[in-house]
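Got a structure for you, questions after.
Omission of a single protein chain aside, the complex is shown with its protein chains in their original locations.
Note that the chains take the letters A, B, C, D, E and F in the order they are written out, and that residue 1 is the start of every chain.
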Amino acid sequence: MSGRPLDVLEASLNEPVTVHLKDGDAYYGVLAGYDQHMNVVLEEALDDEAVPGDIELRQVEDTTIIRGDNVVTIKA
Amino acid sequence: MSGRPLDVLEASLNEPVTVHLKDGDAYYGVLAGYDQHMNVVLEEALDDEAVPGDIELRQVEDTTIIRGDNVVTIKA
Amino acid sequence: MSGRPLDVLEASLNEPVTVHLKDGDAYYGVLAGYDQHMNVVLEEALDDEAVPGDIELRQVEDTTIIRGDNVVTIKA
Amino acid sequence: MSGRPLDVLEASLNEPVTVHLKDGDAYYGVLAGYDQHMNVVLEEALDDEAVPGDIELRQVEDTTIIRGDNVVTIKA
Amino acid sequence: MSGRPLDVLEASLNEPVTVHLKDGDAYYGVLAGYDQHMNVVLEEALDDEAVPGDIELRQVEDTTIIRGDNVVTIKA
Amino acid sequence: MSGRPLDVLEASLNEPVTVHLKDGDAYYGVLAGYDQHMNVVLEEALDDEAVPGDIELRQVEDTTIIRGDNVVTIKA
Partner (left out) sequence: MSGRPLDVLEASLNEPVTVHLKDGDAYYGVLAGYDQHMNVVLEEALDDEAVPGDIELRQVEDTTIIRGDNVVTIKA
């Protein structure tokens, strides 16, 4: 899953990802879409058991657009 | 309602959305418009019963333009 | 008055608007102009009785240009 | 003096303006120039009696360039 | 390994790098990709013994995209 | 020395200027160069007596490039 940043996002479509934001929040969900600004769309992950143990993590329950300029890291 | 971020906004037109801003405020209203900067236009939601229980949420009463660079997340 | 953000501004020309800024200030005045950066021009509203009751609101007394990158919301 | 933001600046050339900055400072001077970024050039106003009574206002004594990204408002 | 910044990144592909961010965090991993915004992709370094002794350093365990606007320095 | 902001910089080449930055620092030196981002190059002013009395002012001793996005004002 190596490659340029947008290639990694493309390869991660329909896979669970964790997105850490500048305000300290983190979101966990299935990557449903993205664009060149690193705006991303997350949807609820069906398999709850896959949620990492991070207590500050927000599991996405809806379709959530995250504006790219808030993103610090996206972990595939 | 998956897809690229602007596709999700397009699919959410005339539907209620919740917009969380960098200053901690959140707005709830019907998505009346958007552009490629994620500037959005919200209008008052007619069905009050649809307002989520979040106590910090500001239900839009007028036509409100939110400048996109304030946005953290938009939940459809 | 729905539509894309700049369409809403166009439709609001010569109408009173309230502009909330990132520094917490808010300005009330008649929308005299705008551009694609959401820079706006406000002029004094003639009808004082139209000023909303918000105590922090600054009623514009002169022609005032507000640089768009300060804007959080514009309410028409 | 209504119109688009840059039209208002054009109409304000050689007129006194007050520029409020994000750091809380405010400058008073004659508008000698501007560009599309809202970078502005202020020069000393000859008529001291025209200075508004705002105690935090800095009356420009030299030719002063203000970089546009610091600007909150320009009052003509 | 001298040259322009993106040339240094190109030369560092598949090599361990340390990325220091504006929030004070630092990430250590193998550089798997980058783009012109200095968005980078790090992957887990196989040779643990290569991790520098910095106690605040986060060794990457997954494929991690870091959005370029968070970066202060990248040390090759 | 009036005119558009970059015209004022052009007219100020080889003249002493004071550059105030967002972090509160101020630099005094001869303007040796600039570009369209308001990045500027200052060099040491030969005539020490020309240094204004501002106690926080840093007189440039070397060739110093100041990145334009730090600039609040440039006084010619």
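FYI, a contact is a pair of C-beta atoms (placed from the backbone, for glycine too) under 8 Å apart; a residue touches a chain by one contact, two chains touch by 3 or more.
Predicted model, so just to flag it, every value in this text is computed and none were measured.
**Q** Using the touch definition from the header, name the shown chains in contact with the chain that isn't displayed.
**A** For the complete complex, the undisplayed chain touches E, F.
**Q** Would you write out the residues of chain F that touch the absent chain, in ascending order?
**A** 21, 23, 27, 32-35, 39-41, 43, 62-67, 69-70
**Q** Touching residues of chain E against the unshown chain: what are they?
**A** These residues touch the chain not displayed: 1-9, 22, 38, 68-69, 71-76.
Convention: only the chains that are shown with their structure count from here on.
**Q** Go ahead and note the Å separation of the Cα centroids belonging to chain A and chain B.
**A** A distance of 20 Å separates the two centres.
**Q** Report the inter-centroid distance (CA atoms only) between chain B and chain D in whole Å.
**A** About 36 Å separates the centre of chain B from that of chain D.
**Q** Need the CA-centroid distance for the pair chain A / chain F, whole Å please.
**A** 44
**Q** Out of chain D, which residues touch more than one other chain, so two or more?
**A** Residues 69 of chain D each touch two or more of the other chains.
**Q** Strictly by the criterion at the top, what is the full list of touching chain pairs?
**A** The set of touching chain pairs is A-B, A-E, B-C, C-D, D-F.
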